[in-house]
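For this view, one protein chain was removed and the others were kept in their places.
Let's look at chain A:
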Amino acid sequence: MSERDSNTGDAHDVTPYAPGAGTVRVDDSGGGIVGNEFAEVGVAVDHSGNGPRLRLEDYRTGRVRNLDALELETIIWLPEERLTQLLDPSTTRWREEPDR
């Protein structure tokens, strides 16, 4: 999975991909794949901690990120322009500078 390694980066608060590590208990109500021809992301509500969190997995690289309720609320309130900026590939994944 060299593709994964080259794209892992060091952004803070991202769970490193570890196949088979831990068990994700998926709540009956949620869980599934949000995918289209551009990206595929596994989505599940993870109850293994003291409280629920959203577990997102990029199926094309295996990279995982967990988001808690406040982080999700923040995304909902993100102004449209800020989200648009994040969709510029050179803002995030494909940039020359190392992560700050």
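Note that in this section a contact is a pair of C-beta atoms (placed from the backbone, for glycine too) under 8 Å apart; a residue touches a chain by one contact, two chains touch by 3 or more; residues count from 1.
Keep in mind that, in the parts below, contacts and distances are computed from a predicted model.
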Problem set entry | Identity of the absent chain, which is to be given by its UniProt protein name, from "Rieske 2Fe-2S domain-containing protein", "Thiamine biosynthesis protein ThiS", "Phenylacetic acid degradation protein" or "ABC-2 type transport system ATP-binding protein" | "Rieske 2Fe-2S domain-containing protein"
Problem set entry | Those residues of chain A which, in the complete complex, touch the missing chain | 36-39, 80, 84, 87-91, 93-96
